[in-house]
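A single protein chain has been removed from this complex, and every other one stays in its place.
Just so it is clear, A, B and C label the chains in written order, and each chain counts residues from 1 on its own.
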Amino acid sequence: MTHLPERLLAGYRNFMAQRHAAESERYRTLAREGQAPETMVIACCDSRAAPETIFDAGPGELFVVRNVANLVPPYRPDEQHHGTSAALEFAVYALKVKHIVVMGHGRCGGINAALNPAAKPLSPGDFIGRWMGLVTPAAEAMAGNPMMTAAERQTALERISIRFQVANLRTFPWIRSREERGELSLHGAWFDISTGELWVMDPETGDFVRPEV
Amino acid sequence: MTHLPERLLAGYRNFMAQRHAAESERYRTLAREGQAPETMVIACCDSRAAPETIFDAGPGELFVVRNVANLVPPYRPDEQHHGTSAALEFAVYALKVKHIVVMGHGRCGGINAALNPAAKPLSPGDFIGRWMGLVTPAAEAMAGNPMMTAAERQTALERISIRFQVANLRTFPWIRSREERGELSLHGAWFDISTGELWVMDPETGDFVRPEV
Amino acid sequence: MTHLPERLLAGYRNFMAQRHAAESERYRTLAREGQAPETMVIACCDSRAAPETIFDAGPGELFVVRNVANLVPPYRPDEQHHGTSAALEFAVYALKVKHIVVMGHGRCGGINAALNPAAKPLSPGDFIGRWMGLVTPAAEAMAGNPMMTAAERQTALERISIRFQVANLRTFPWIRSREERGELSLHGAWFDISTGELWVMDPETGDFVRPEV
Partner (left out) sequence: MTHLPERLLAGYRNFMAQRHAAESERYRTLAREGQAPETMVIACCDSRAAPETIFDAGPGELFVVRNVANLVPPYRPDEQHHGTSAALEFAVYALKVKHIVVMGHGRCGGINAALNPAAKPLSPGDFIGRWMGLVTPAAEAMAGNPMMTAAERQTALERISIRFQVANLRTFPWIRSREERGELSLHGAWFDISTGELWVMDPETGDFVRPEV
């Protein structure tokens, strides 16, 4: 017997019979020559918003960090283990990516938690509470707005947060300098799970607009 | 013009024309009813090893954390922002997943960095160095073995690290207790980019074996 | 009655009825003209890893030494009876083989004995202990690594040992000189009993890789 959920094994069999069978040479080349993705995506853990699915991306195309609510903790060069910062450093210095995309999505559980701080944390360590604390100021500002519905506040904070995360990227001196020199560009995007719509952030205004596809 | 790399937009168009067209109802349902994945995967950022691709997973199936080298920093309930711990808390308490899979892969850049600590860090903050410091003891033990080739040491450490990350999952009291009650099972897997082979960790021995598919 | 196990006699009858019937002329020619194999294989005594079977070799093709764990004791021109050295001398000088292959395999009992030196030798003479003493330094280095599983240490030592045996071949001055002149090439291979996979040693890196077959 195999120590993996049967559903995963069945999916792996499909992968080998179809995608890998069709792209085995590409995998072999990617193994031999190493990865060289042009784009890094910072996405959410949500099971409904995988970047490879939404961007129909093949092996070798996207270097992907996924954490709850696609956050970018700001630059802090201390002794701690900073997972997202480590991934950014690797993407920028080792892979020399040309694009970093922060991709949020609708009905995000993390954003929802930030808007509705629990009386009682999920676990005694309150890891979600502390992690989502990174957007607390914006969440509090939104929560205090009585004119928007709960769903409107949620979508608004999802987009506000994307703008904040793109701003946090610029707290990394080696990201800002590369952006200024035109070597790296930063993007925001928001995916509507319900309709499949993709909204892209206008870098000038911060507005989210739908691309003409 | 759209502020997203053209390659991503083209992929998104494919997604809408094919996958989303075929599964629009599923997306609508997932949006309305929320996600309920049974499995959480902790995977690497590497562009060649996306879990959704390898397990041919559709929307709603996998809750995915991706960080460099698929690490699980051990339980530490302090004031810091712990991204992976937050995702674990959300998966276990809010989503009640039944499986957590740590999935590593061959030719991992993070593991390679751990085996070959740079004289000079990638950036002054040395984020990769600090992050991969989580596997330093094992890396030093392997690096000191002059009889294995560099590639053999790398594969060995990739697998050793998966065993360590699964062990780190058990430092979370609410993971260990659920595992003991049979409500949650922990798994390890290793993907060979070159051949597409999936090796699954035997929970008794820690060995990686190929499932009969 | 015949003084041979019945199983062997039955096998011999099959051989005569099938293989020999089909190749009697070849045997006759090989008897008349003598053997002229191009390849010498140094293999293990293990009943699961016969080179003629794995390489589907017919009569006259492989000159084969088999000892426990396919070892090559290093060159030592003294008064002792050196069985493997004698076979090498015969293969190189009398048969003028072009290839020497050291072929190891998984789950090797000799390598296992080297990794787990018995408190009590198998017999008072401790022949296995002394014979496997030829790989003791590597075995001790591997045995001291607590991060690898027993099975991983075993596979690693099986491969390390093959590299050592190929190196030992080069301690024979008349092997090294022929290799340098391009008249003789040295190879390593490792057979996985469980899956039937053959892994071939890359002469540059020492890594074992699977040939594309």
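Rule of thumb we're sticking to: a contact is a pair of C-beta atoms (placed from the backbone, for glycine too) under 8 Å apart; a residue touches a chain by one contact, two chains touch by 3 or more.
On a predicted model such as this, the values are computed, not experimentally measured, just so you know.
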{"item": "Contacts of the hidden chain among displayed chains", "value": "C"}
{"item": "Hidden-chain contact residue, picked from the options C:134, C:147 or C:169", "value": "C:134"}
{"item": "Positions on chain C contacted by the hidden chain, ascending", "value": "2-5, 7-9, 11-16, 18-20, 24, 27-28, 30-32, 34-35, 37-40, 45-50, 52-68, 71, 73, 75, 77, 79-94, 98-99, 101, 106-107, 109-110, 113, 122-128, 130-134, 174, 187, 189, 192-196, 198, 200-203, 211-213"}
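Convention: only the chains that are shown with their structure count from here on.
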{"item": "Overall pattern in which the protein chains touch one another (line/ring/star/complete/other)", "value": "line"}
{"item": "Between chain A and chain B, centroid-to-centroid distance (C-alpha), Å", "value": "15"}
{"item": "Computed distance of Cα centres, chain C from chain A, in Å", "value": "53"}
{"item": "Shared-contact residues (touching 2 or more other chains) in chain C", "value": "none"}
